[in-house]
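For this depiction, one protein chain was excluded, whereas all remaining protein chains were kept in their positions.
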Amino acid sequence: MKYAYLGPSGTFTESALLQVDGAHESERVPAANVNVALSMVREGDVDAAVVPIENSVEGGVSATLDSIATGDSLQIVAEILVPITFVLAAREGITELGQIRQVSTHGHAWAQCRLWAEANIPAAVFAPAASTAAGALGLQDPEQHHDAAICSPLVAQERGLNVLVRGVEDNVGAVTRFILVTRPGKIPAPTGVDKSTLIIPLAEDRPGALMGILEHFTARGVNLSRIESRPTGEGLGKYFFSVDIEGHIAEERVAAAVSGLHRLCPSLRFLGSYPAVQGESPLIEEHNSNDAFIQARSFVDSLRARL
Amino acid sequence: MKYAYLGPSGTFTESALLQVDGAHESERVPAANVNVALSMVREGDVDAAVVPIENSVEGGVSATLDSIATGDSLQIVAEILVPITFVLAAREGITELGQIRQVSTHGHAWAQCRLWAEANIPAAVFAPAASTAAGALGLQDPEQHHDAAICSPLVAQERGLNVLVRGVEDNVGAVTRFILVTRPGKIPAPTGVDKSTLIIPLAEDRPGALMGILEHFTARGVNLSRIESRPTGEGLGKYFFSVDIEGHIAEERVAAAVSGLHRLCPSLRFLGSYPAVQGESPLIEEHNSNDAFIQARSFVDSLRARL
Amino acid sequence: MKYAYLGPSGTFTESALLQVDGAHESERVPAANVNVALSMVREGDVDAAVVPIENSVEGGVSATLDSIATGDSLQIVAEILVPITFVLAAREGITELGQIRQVSTHGHAWAQCRLWAEANIPAAVFAPAASTAAGALGLQDPEQHHDAAICSPLVAQERGLNVLVRGVEDNVGAVTRFILVTRPGKIPAPTGVDKSTLIIPLAEDRPGALMGILEHFTARGVNLSRIESRPTGEGLGKYFFSVDIEGHIAEERVAAAVSGLHRLCPSLRFLGSYPAVQGESPLIEEHNSNDAFIQARSFVDSLRARL
Partner (left out) sequence: MKYAYLGPSGTFTESALLQVDGAHESERVPAANVNVALSMVREGDVDAAVVPIENSVEGGVSATLDSIATGDSLQIVAEILVPITFVLAAREGITELGQIRQVSTHGHAWAQCRLWAEANIPAAVFAPAASTAAGALGLQDPEQHHDAAICSPLVAQERGLNVLVRGVEDNVGAVTRFILVTRPGKIPAPTGVDKSTLIIPLAEDRPGALMGILEHFTARGVNLSRIESRPTGEGLGKYFFSVDIEGHIAEERVAAAVSGLHRLCPSLRFLGSYPAVQGESPLIEEHNSNDAFIQARSFVDSLRARL
């Protein structure tokens, strides 16, 4: 197996990938951005890619949401959760926070540590980096000027950086959710606690259009665990929705909801059903059970046999 | 063919039966009440029965609604509309309204002519009869005491009665809807303008229980043309619904609505799909078209093929 | 106080009236039919009237539903439940069921005892009477021919009739619900377990029209305890709904539902809020509590104060 991931080496995305069974022994290819990682999958250069989709503090990762919503179809086969904690690493020779005048990291990381920085290194200016790892590696580059970097514990350890403070994130307990993406193929078997991901264009702009979509889920007792609206790029007010639901396409109620949605939005994209890392089996009302659906179909079939 | 109908001969129900193709040449058996007529069908004594189900002024016919809702399953294969107009026939020798002191007819007919009676024969007392025809025939029976009867034009003509006034009904234009009932069998082919009849028990007594039922129709753009609540007999507040919808079980949207309802109310009773006498083809939105359902099913099938 | 009731004396309606506080000492006027009883209220001939509205076996009483839905406004101030049990009384001299060839009663009573009659007096012909009391009194009239009558225990006792069998009703435990009707005036104070009655015309004939009505109740957690569709008389498929809801107009959630409905159906008729005889306090979710409504109004008022 050969995997792409949002690089460079030492990012949280590589931490996520390393949770995948067999990834340690597999070839791991860092990609410059999410689009590149997913293109490598689409074109068959790798078997799968790991990319971030959502952070519990920063929200959805637009690049991923947009990239899997268009272009050649892809499939999500797993989700991976990585707790997000940051360290402040400094250039060699710096031993006190007061010495730091410039700190570099990725914009998203900066957003997650800003309150800590304002309180503890108020004089430091932020220098944006292409990734947390890039900012960290820059500390070993004499041509770069920043005194410190905010980065993952992984990269600090791998590169033997000078860590001044651990846990500099503002929201303790933050988590990033990553997805493992392949070309469309066999859907992982249901485990009882599963998710499915859908891309749903909003066909009409009128009161109730979104409700018309949601009621296909509600009517079958299917819960949403994530909903993001994303612009289609065709102008303000034109959206599509990226949605995670609790359940597997192998379940009748999920199949019925997807079928109902397809009537409303034939350009609906189904991105896969896969095991949920957290959560418990959804409570399914009797009338939304597999049995209820099967018996109902059988009832209607018996009627239509009389046609 | 042998038909039962709500008798006696000369009622509006016989007029309805005579609209059925071939009924003139068939054996026609009057039944004492709706239950008897339907029992004759259930037990195979006749091939079919005609009974009233609804009047545009008086509303639903409880005996019919209740009788087809329980017991051995039956099937509605046609509906028949009969305009309801009444005549006032008098005993031989009576020539003026002022001579009438007692008038006999069925309670339902009396209800439909009461205003006329109050205005035109205010001194007349109402003597209830088992049917309009029975009241009419009683005019030729010296043992009975009523001076006049309110009855159908048919019986007055057949029996050569002394008709004083025609059109004594209060609501000009009233119509009674009759149904042709058989044992369950082949469902009539769709014509494009069809109805289906359902008996739906209300499983739960909570806000929204009825809405939960109705939204299975609304969600598929299926219109209701009639809804009646009837007591189950198990106490105040315990109901079932008798419902006519516009559409045929051969249509995907109707099949889907019935299937959805079956999950909620597995003891649902489907009484048939049959041509509607009035009305036009329902306007079906693209997402409720047969094609939309078929393509949605095909889409979901293609996903589940990957399981 | 002077009360009208659906007569004659000895009917179940008089039993209902006698449950009203002070009715024993008041003047009680029997009316020939429901319309007459309600007209006496409208025209000020009596202070109030008691009429039946619903039977747990036979369903809604059309005459009452229609009569309170049109004409000058009326108000329901109380409901009264009367258990329905029938006796078979016979003409003097008759001592055995086998002697009975003709039995008289009101059509509704006959419907409720038909199975008993078919099993126990199969040879007896049904002679409809204008009321159960009329049939009973006829037993003492030598000019009438029926051998037995099915009537209320009250009339049998009052008239000293020859009762052969008690409890001849098919559905043991049947109950009829009566209403006490006045001209519009002070609404009875809420008791915690109340009902309100509404007449709602169905403005449009389209999928979801009834749902549009019901969701005004559901959205505020207001339960329906009765719903009847009645024809408007303008043709098949033209209905109004007669609805009982659990709650009192003094409650915010009920006031909000009625207000919402009024927007949809400005010709809505509110027939009153009154204590429910049965049932318990409805479970009201926090967001439908009086407090929630009052705070929400106050919140919006504070915003609009900034206009």
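The letters A, B and C name the chains in turn, as written, and every chain counts its residues from 1.
The rule is short, and it goes like this: a residue touches a chain if its C-beta (ideal position, glycine included) is under 8 Å from a C-beta of that chain, and two chains touch if they have at least 3 such contacts.
Just so it is clear, the model here is predicted, and its values are computed rather than measured.
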{"item": "Which displayed chains the hidden chain touches across the whole complex", "value": "A, C"}
{"item": "Contacting the left-out chain in the complete assembly, out of A:35, A:73 or A:162", "value": "A:35"}
{"item": "Candidates A:95, A:157 or A:218 - the one touching the absent chain", "value": "A:218"}
{"item": "Contacts of chain A with the absent chain, listed as residue ranges", "value": "33, 35, 54-60, 62-63, 81, 107, 111, 114, 126-130, 143, 145, 171, 173-175, 177, 205-208, 210-211, 214-215, 217-218, 221-231, 233-239, 278"}
{"item": "For chain C, the residues touching the chain missing from this view", "value": "184-187, 189, 215, 219, 249-250, 255, 258-260, 262-264, 266, 268, 270, 287-288, 292-293, 295-297, 299-300, 303-304, 306-307"}
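Everything below uses one rule, namely that only the chains that are shown with their structure count from here on.
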{"item": "Chain of greatest Cα-centre distance to chain B", "value": "A"}
{"item": "Between chain A and chain C, centroid-to-centroid distance (C-alpha), Å", "value": "60"}
{"item": "Centre-to-centre distance between chain C and chain B (centres being mean Cα positions), rounded to whole Å", "value": "24"}
{"item": "Sites on chain A at which at least two other chains make contact", "value": "none"}
